[in-house]
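With one protein chain removed, the remaining protein chains of the complex are shown where they sit.
Chains here go by letter, A and B, matching the order in which they are written, and residues are numbered from 1 within each.
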Amino acid sequence: MATTAERAAEDDATTALPYADDGKRRFRPTPGGWAGRAAFVLALALIVVWYVTANKPFRADELSAGVILAIGALSLNVLVGYTGQISLGHQAFIGIGAFSAAYVFSHNHQGFYAGLAASAVVGIVQAVLLGLIALRVRGLYFALVTLAWGFMAENAIFRITSFTGGGAGTPFPRPSAFRTDKTYLVLCGIVLAVVLLIDWRLVATKAGRALQALRESPNVASSYGVNVRGYTLFAFGVSGFYAGVAGALFAARRLTAGASDYTFIDIALPLLILTVVGGLRRRGGIVVFALLYVLGREYLPDWGQSISFLKDNAIYVVPALSGVLAILTLIFQPEGLGTITAPIGRWLKGERFELDLSGGSGAEGVDARP
Amino acid sequence: MPVLEAEQLSIRFGGLQALLDVSLKVEEFEIVGLIGPNGAGKTTCFNCVTGFYRPQAGRVLFKDKDVSGLGPHDRSALGMGRTFQQVGLVKSTTVLDNLLTAQHSSINYGAVAGMLGSPASLRDERVLRERADAILEILGLDHLRDLPVQGLSYGTLKRVEIATALATDPDVLLLDEPSSGMGPEEAHRLGDELLELRNLFDLSILMIEHHVPLVVRVCDYVYVLNFGRLLTEGLPGDVQRHPEVVAAYLGEEAPEAEREAEKMEEKLEPA
Partner (left out) sequence: MVLGIAIAQPAVFGIVNGAAFGLVAIGLVMIYKSSRVFNFAAGEFATLGAFGTYIGIKVLGLPYILAAILGVAAGTAAGLLTERLVVRPLADRPKVTVLVATAAIATIAIPLELMIGGVKTFPARPAFENGVSIFGVKIISKLGPSIFGVRVSPQLLLIMVSLIAIGVLLVWFFGRTDLGLATLATSQEPTAGRLVGIRLNRISMLTWGAAGFLGGLGGVLLAPVTASFTAGYGTTGVLISAFTAAVVGGMTSIPGAFLGGILVGLVQTYAQFDLTKVTGASSVALFVMLVAVLLIRPTGILGTEA
């Protein structure tokens, strides 16, 4: 159509694409570029293998905790980052997964994997129930509801002795193939990899696009044919799935599901911080920060030998510091650690390496749905 | 058989009767205009037709089916595409992404299947991209494909929005002031484009417009809204000369308005 072609030329949008190369529309790395990327990945893999197999005091148990926290943070990321719903009660999501798994093991005499499945299912159901409330309650007020939900779980549901074993808790051992700390870490790593894969597919396909649209503008999403209510519940379900699984892993790591582990202070707050500092919608940043958080808690006493203050108080310094980081992230660089990990990820996929420090959209989330 | 029909729509917000007994029809492959001064209720009418508002009375028929109980996403899936007055796009992403999202209803794989990366989903995704590219090319927007929506000019955004509305695979396109922000030449070209799009995509169009020459040129039929009520309807030429219509826009007495109407007719381009 001549008219539209002419119009295209006159269009006042930029006509030169940022990656314009010999009239090609997209940047493609050279063979050398690909080799460099492969070398980078190989180097990372080698470091991991060396770390795992070296004969040093290797805090596999703590790293497992980090991996599990990462899964929990990815769960929160689905709600806060993808759907724009705040959850301040994630101890409920994780705990209910843990106790379901333990219950199925102890009362129904099923194995670990059945427990894992149970944790996923119950996690999904619990999350969708909460999601039903989200459909009727506006954004900020919903945050209050999640806060109350979390405390209700922490103080009431998790103390129902017939369900959770009360103070003593319910045992939930590790599967026989992954008994030791190191092998359990491998199991957690596998689950994390699966979660990341699913999450990647989620974002890249129609559900992810639907969520992004409805997060920003439910009206535009509706006009595109997106069932806003349905997809909101779907997102809650996905979040519940990740969290339930994380709960089962959490319990098995401790070999017991005990109510005192699943509290606002120990789970909900740290997960929020991890998601913020890692960067909303930045999976790489979240996973990296979760590991750093846990490693910091573990290794700070060792490194800070000379500074006795750090040695004695590392367990408090790391959370407090991460809280400060969270506030700084929100103020200055809402993409958090993702500012670094996301460009690396894009580079590995074959784009140019570009660091964008301008501070992206960050924690907009939902702001008072009409 | 009219492809879209609104019957006696009435809606009030608190004390304000925004629409009263508004009825309109769009026949197949027609381009129908909806005009009226600001605040007349044109966008409210759109919102009722597309399902964003629930009117207290009246119903909406689409392809002879009563869709009054359906939500906006269902009506979109059935074939009602629309644009918004203040540009309804997902601003936090790219032009291409908007066109992919807009094809939501035509995607066959389920949400979970997509998540698990089923072969069907991967195949469908490719088809989506091809369709998106085709639409962008037809509208001459393909050079904007990977650009973020944020930062594009208003006029460009209005056209991108037409692309996304087309991507929803509509039978009827409801356009809310498509020529807004355009000068006379641009609006003229928009008119050509709408006519071509109508033929290319087998569309019927209902459009809210302020740009009288465009309406006169392009529309087969026109409805005039004022204060939430249908003032008159008819062929563009007749409506344009209708003294009450002119009075509504210019706010003058009817006889005075008739003189004004004659003056305007002389100045306007021939249809």
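As a convention for this text, a contact is a pair of C-beta atoms (placed from the backbone, for glycine too) under 8 Å apart; a residue touches a chain by one contact, two chains touch by 3 or more.
None of the values given here were measured: they were computed from a predicted structure.
Engineer: For the unseen chain, which displayed partners does it touch in the full complex?
Structural biologist: The omitted chain makes contact with A across the full complex.
Engineer: Specify the residue from the set A:L202, A:L272, A:V288 or A:A342 that touches the hidden chain.
Structural biologist: That would be A:L272, which touches the missing chain.
Engineer: Would you mind spotting which of A:F40, A:Y113 or A:Y316 touches the chain that isn't drawn?
Structural biologist: A:Y316
Engineer: Please identify which residue in A:L144, A:A177, A:L197 or A:L355 touches the non-displayed chain.
Structural biologist: A:L144
Engineer: Could you pull out which residues of chain A are in touch with the chain that's been left out?
Structural biologist: Here the touching residues of chain A are 84, 86, 88, 133, 136-141, 143-145, 147-149, 151-152, 154-157, 159, 263-265, 269-270, 272-273, 276, 313, 315-317, 319-320, 322-324, 326-327, 330-331, 334, 362-368.
By our rule, only the chains that are shown with their structure count from here on.
Engineer: Across the complex, what residues on chain A touch chain B?
Structural biologist: Against chain B, the touching part of chain A is residues 1, 3-5, 7-8, 11-15, 17, 25-26, 197-198, 201-202, 204-207, 209-210, 212-213, 216-217, 219-228, 231, 234, 238, 361.
Engineer: Under the definition above, what is the set of chain B residues touching chain A in their complex?
Structural biologist: 50-52, 71-74, 76-77, 81-82, 84, 88-93, 97, 100-102, 104-105, 107, 109, 111, 114-117, 121, 125, 138-147, 152-153, 155-156, 164-165, 168, 189, 192-193, 196
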